[in-house]
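Of the protein chains in this complex, one is absent; all others appear in place.
Should a chain be cited, it is by its letter among A, B and C, assigned in written order, with residues numbered from 1 in that chain.
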Amino acid sequence: MTPTTHVTSDPDGAPASQPVNPPRAFSVFSAAELKTALKKMYLIRRFEEAAEEAYQRGLTYGTMHLSIGQEASAVGACLPLGPSDYITSTHRGHGHCIAKGADPKLMFAEFSGKETGYCHGRGGSMHIADVENGNLGANGIVAGGIPIAVGAALSIKKRGLPNVALSFFGDGAANEGAFHEALNIASIWKLPVIFVCENNKYAMSTSIERALSVKNVADRAVAYSMPGVIVDGNSVIDMADAVMAAMDRAHAGLGPTLIESKTYRLRGHSRSDRNRYRTREEIESWAARDPIGRFEGDLIAHGLATAADCIAIREAAEAEIAAAVQFSNDSPLPSVDHLLSDVYTPVEAKP
Amino acid sequence: MTPTTHVTSDPDGAPASQPVNPPRAFSVFSAAELKTALKKMYLIRRFEEAAEEAYQRGLTYGTMHLSIGQEASAVGACLPLGPSDYITSTHRGHGHCIAKGADPKLMFAEFSGKETGYCHGRGGSMHIADVENGNLGANGIVAGGIPIAVGAALSIKKRGLPNVALSFFGDGAANEGAFHEALNIASIWKLPVIFVCENNKYAMSTSIERALSVKNVADRAVAYSMPGVIVDGNSVIDMADAVMAAMDRAHAGLGPTLIESKTYRLRGHSRSDRNRYRTREEIESWAARDPIGRFEGDLIAHGLATAADCIAIREAAEAEIAAAVQFSNDSPLPSVDHLLSDVYTPVEAKP
Amino acid sequence: MTAPLSATTGALPVDPTATRELSFAEALREALGQALEADERVFLMGEDIAIYGGAFQVTLGLLERFGHDRVMDTPISELGSAGVAVGAALAGSRPILEFQFQDFATLAMEQIVNQAAKIRFMFGGKCSVPVVFRAPTGSGTGGAAQHSQSLEAWYAHVPGLKVVQPSNPYDAKGLLLAALDDPDPVMFFEHKLLYKVKGHVPEAPYRVPIGKAAIARPGTHLTIVASAIMVSRSLEAAKELAEKGIDVEVIDLRTLRPLDTETIIASVKKTTRLMCVYEGVKTLGIGAEISAMIAESDAFDYLDAPILRLGGAESPIPYSPILEKAAVPQVADIVAAAERLAKKRV
Partner (left out) sequence: MTAPLSATTGALPVDPTATRELSFAEALREALGQALEADERVFLMGEDIAIYGGAFQVTLGLLERFGHDRVMDTPISELGSAGVAVGAALAGSRPILEFQFQDFATLAMEQIVNQAAKIRFMFGGKCSVPVVFRAPTGSGTGGAAQHSQSLEAWYAHVPGLKVVQPSNPYDAKGLLLAALDDPDPVMFFEHKLLYKVKGHVPEAPYRVPIGKAAIARPGTHLTIVASAIMVSRSLEAAKELAEKGIDVEVIDLRTLRPLDTETIIASVKKTTRLMCVYEGVKTLGIGAEISAMIAESDAFDYLDAPILRLGGAESPIPYSPILEKAAVPQVADIVAAAERLAKKRV
């Protein structure tokens, strides 16, 4: 039985900032790659803010789940992945999507229900996907993507490919039967899959203390004979390191890893949240641990970027999101004539 | 975190015969009560044999799952329970049912689809229930009874009753999402429920090695912050002791316990089993650990029964089952005119 | 929303001068509060129903009044929660489980359909399973394909269940209290677009009987059978149609199982034309049953035109509002279809 690996952990469940070993990510990724990661964090942040603005101005529809505060978790986990690695995502999926390399233009158009969006306006915020580039989609069903990632990993293994599948899900998802069944199957079949639980302390209004029978989601790894790793989810570098270790395991045929990313969402659960279940102090204490500033500090401290670089990156991201919003605004709505056209795959008649 | 308590365990996963402490059951139960337990074991054995005979003679219908070899697990677990404690059972439920105090006459009639059966012939082997006496039913759905037991425990707790709910299930059920969700809920709500996993090494043809990601089902208890206890399921006394300890915990408001009963079914999974998945040697080695002979030995060694007593008990059980079969044979079939009468509860019109 | 028009349709007599108005959600909340007060066996379970007050705020404030023992937040465990509700009901409690969206009840189908619906029958009638499963349904809020379904027909296909779907605040309260009295499992579906709709609701507890449809609007030319949000849409359409000289009778099903076949048959015999309007997917949606029921009844002989179904599109519910609207019947669709039907002749 591999024991749960607590990288480091304070009594609050929030890990201290530095893992014990020198981070591997700094030696693996070039300065350019790390700066691209920073850019993605800014893209996520601005995307979410733009989404929020659109909602406040009554321009969008439906619900949305913003990942502001969780950017490091998404970007760090996806940093080691290539385009042929798969991810599955969640209702809170914009960040994962951008981290996996999606085009914010097509995302914002999808978010706005436009024909030019990733899903031609069929899916919306909760269903943005880009299967060709390994993003098997956000998911409106809590834990719905976990077994799907296991299936992708099974397909990878069957075809002898050097890839992995990585499944993002929340702390709330860890109480779904789908989590249990999927982790058991992944373990017995030793599949190249990485489970990344983004524990932001709440499932909607329900705190982990009231819903989860263990202190850490990673404590459940032992029930599936896989390593359970707790990571500071607000650190890009720690997340990337943990995922690289899990990829090594997967590539060696040793099977899955459960990574618990301790993080926090700074916005409400969804647009209808009145924040009755947590304190302003708690929110502010986490706001002070902002993952973007944190990563900028890391980059500057390691001489990989200057403060001016960071500003330039932020501005580029802001411009890109502004362009994405413009693209979306300029885009046409879907045509009702095509309502039924994507239900089934058109089939050529077999001779 | 309470660690998994291995009472004792050999490399084969089969616990040695004696726990370390002197068994509590001997001081708690009178000789008469223990002899009744022996009688129940014989009733179960004979019931199953009679069921098998009926099938071989083409007299019954449907499938059946015999618990020959698992009598100690059922009888030992139910020994400490009173009529106001609940159980939920499984597809392999005849033993649990008799252990909880059911009348074999009404059971055999139900097994035979007769109007006089527990369920008036509606349920058959897989659905025998006796709700009034705390048996919430066998269940055709693997793991289906686990959350139901948790619900009964919730109701017990809400009403402040001094009872417990005990859920029997198999090793295969431990891979169902229902197991996970139910154990988590029971733990966070500290409910008076006892989970008894009868690990007979196989789910149908699928050995635990190929389906279960841990060595012991009890190893999963840690994922729900509850004690996990491995018991020699072929020992009535060990089973009763483990359940009594779990009842103490439940009564003290400390919540659930997961007990893993290591046992073995000596017959095939169901009537259609061709036993392709296990060896004759394995079956014979377990046949040599027959739980009935074992319990008789315990009773005689402790001076609680004589060999003659045991023979008398067996003969009484045989006679009782013979009478049950006769009762069933003499009973009428249900009337098709009443097919629909038990679908809904008749309601008095409200004024 | 209109309260039922006639006592013969099953509603209790309503004081016509009463004007107390509640929203659909408030009416449900009042019913839940009264049930919790009246019967200590009753308790509520569901995801985020306590502190948050439920995704649609139906249970808002009940935690404060009744405490965490009676208003229980569950983990996100639909199957387990449903099983817990079934077990508690078997053991003598009266649980009400809220699914946050009907779509998530797909995770609990095993417990609902194999256990709750069948236990009484399988056990030879020796016990009942008095549990109420509540769930918001339907499209119109931009929830997209996994948060907008109308799968009521599934449950109406299952003997052992009762299926209730109120269309207005008055019925919401009365049917919920009736569901709680019912000894058998009741699926209680609440259309999301109705939650904020207001209507007259008496304060004292009352019951609207399960299994009785209401004539929401009497008419002579054509019968529309609908439920939930489609009742108000049909009533609105009926107004437009009246201006065009077509006098529509609108039947509010209220209960999808058991169906009030009597009321529907009587109406069809009177109007000789039948149209079923429903949000669920057209194929095998509730309108299929109503149509088939009429086509094999003696009302068949009275029909002056084919039976028309206006159901949801043969697609998942799309996200984009323009598509979402196109996927389910709107007032204009009902008007157009009714006009067509009124002209048709066999």
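Throughout what follows, contacts are C-beta pairs under 8 Å (C-beta built on N, C-alpha and C of every residue); 3 or more make two chains touch, one makes a residue touch a chain.
Quick caveat, the model's predicted, so the values are computed rather than measured.
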{"item": "Chains on display which the left-out chain touches in the complete complex", "value": "A, B, C"}
{"item": "Which residue of A:Gly69, A:Gly117 or A:Gly268 touches the chain not shown here", "value": "A:Gly117"}
{"item": "Residue, one of B:Ile141, B:Ile188 or B:Ala250, that touches the chain absent here", "value": "B:Ile141"}
{"item": "Options A:Gly69, A:Gly177 or A:Pro291, residue touching the unrepresented chain", "value": "A:Gly177"}
{"item": "Per the touch definition above, residue among A:Gly62, A:Gly95 or A:Gly144 touching the missing chain", "value": "A:Gly144"}
{"item": "Footprint left on chain B by the chain that the document does not show", "value": "60-63, 113-114, 119, 121-127, 139-144, 172-173, 175-178, 203-206, 210-212, 272-274, 276-277, 333-334, 336, 339-340, 342-343"}
{"item": "Residues from chain C at the interface with the omitted partner, ascending", "value": "79, 103-104, 106-107, 109-110, 113-114, 117-118, 121-122, 144-146, 151, 153-154, 156-160, 257, 259, 280-281, 283-289, 291-292, 294-298, 300-301, 306-309, 313-316, 318, 346"}
{"item": "Absent chain, residues of chain A that touch it", "value": "86, 88, 117-123, 127, 129-132, 136-137, 139-141, 144, 146-156, 158-159, 165, 177-178, 180-182, 184-185, 188-189, 341-345, 347, 350"}
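Convention: only the chains that are shown with their structure count from here on.
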{"item": "Chain B and chain C, separation of their C-alpha mean positions in angstrom", "value": "41"}
{"item": "Chain A-chain B separation of Cα centroids, rounded to whole Å", "value": "44"}
{"item": "Junction residues of chain A - those touching two or more other chains", "value": "175-178, 210-212"}
{"item": "Chain C, residues touching no fewer than two other chains", "value": "74-75, 77, 79-80"}
